[in-house]
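Reviewing the structure listed below.
Complex shown without one protein chain; remaining protein chains in place.
Then we have chain A:
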Amino acid sequence: MKIVLNGDPLEVAALTLADLLQEREVSGRVATAVNEEFVPASLRGSCHLKDGDRVEVVAPMQGG
């Protein structure tokens, strides 16, 4: 399945958002959104990905 992760097109095996984070070895403190909708950590396992989904994974960063 082809998705877009943080702006980059990507072929993935993961079927859910939780699987995707595991597949990409993303750990630690992140927040997620799929197609511009926030997906809480508790719902990542039941968030099924579809071809063409746009996934955003963000982490703490410096800000003003």
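Everything below uses one rule, namely that a contact is a pair of C-beta atoms (placed from the backbone, for glycine too) under 8 Å apart; a residue touches a chain by one contact, two chains touch by 3 or more; residues count from 1.
By our rule, contacts and distances are computed from a predicted model.
Taking the options "2-oxoglutarate ferredoxin oxidoreductase subunit alpha", "Thiazole synthase", "Glutamyl-tRNA(Gln) amidotransferase subunit A" or "Spore coat associated protein CotJA" in turn, only "Thiazole synthase" matches the UniProt protein name of the chain that is not displayed.
Those residues of chain A that touch the chain absent from the view are 6-7, 26-33, 36-38, 40-41, 56-64.
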